[in-house]
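Missing here is one protein chain; the remaining ones are kept as they sit in the complex.
Take a look at chain A:
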Amino acid sequence: MYRYRLAFRKESPACWVGHLDLVRLFEQALRRSALPVVYSGGFNPRPRLVFAAPLPVGVRGLRELVDVYLSSLLSPALIQERLAAVLPQGLALVGVRRVPLEAPALASLVAGAAYRAEGELAGITPREAETTRQAILEASSLPYQRRGPKGAKEVDLRPGIRQLQVEVKGEQVVLEMLVRAGQEGNVRPEEVVALFLKTGGFAGEPEDFYYCRTALFAKGPGEKLIPLF
């Protein structure tokens, strides 16, 4: 058995599909590719796939990751070529790498994620944006009502926000953030935007922003985050 890590982009229209359906789309594409995929056992065999971290519906991903297992040794270039031909619109391969079989599970490696959020806010000035950014980063806690299937619950977003940058060009606002992700918890980009809007008193809604996950990170030595691919 051989293990390969695929880096892929998830853009429109595929970015409007949720994680479970994304898994389904990859399973279908792998079957179409006729690559020698390793299947799970049981009554309902499925291609063995391990994704790094689910992407919220509507968020683009530039470097999403999934591990697949093949029964024969193939060159990454060949895998890329075969799979690229059968992916649906909006999914594209960025790279394929062989990974040691015994390497830790992909999902367990994820510790951080970088997001970009772009939107328009009427009348915003670079100074206001910068003040808001600082207010967020200097706060000791950032309580937020997170809505879940079991109702809303209050969470503190502050420990999960590692970096935040804001750029303003006219009414165009770009937020670049590095946040906690993976098994220790996730901060969602629209939560940071909601916080930004509220803290700065800007009129706008998080739904009006365009979101993109630009990279996933693993924990390196000394709490430092290193890119996963």
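The rule is simple: contacts are C-beta pairs under 8 Å (C-beta built on N, C-alpha and C of every residue); 3 or more make two chains touch, one makes a residue touch a chain; residues count from 1.
We adopt the following convention: contacts and distances are computed from a predicted model.
Participant: UniProt names the one chain left off this complex as which of "TIGR03960 family B12-binding radical SAM protein", "Cytochrome bd-I ubiquinol oxidase subunit CydA", "ABC transporter permease" or "Molybdopterin synthase sulfur carrier subunit"?
Facilitator: "TIGR03960 family B12-binding radical SAM protein"
Participant: List every residue of chain A that touches the chain not included in the displayed model.
Facilitator: 12-14, 16-18, 20-21, 24-25, 27-32, 34-37, 39, 43-47, 57-58, 86, 88-90, 207-208, 210
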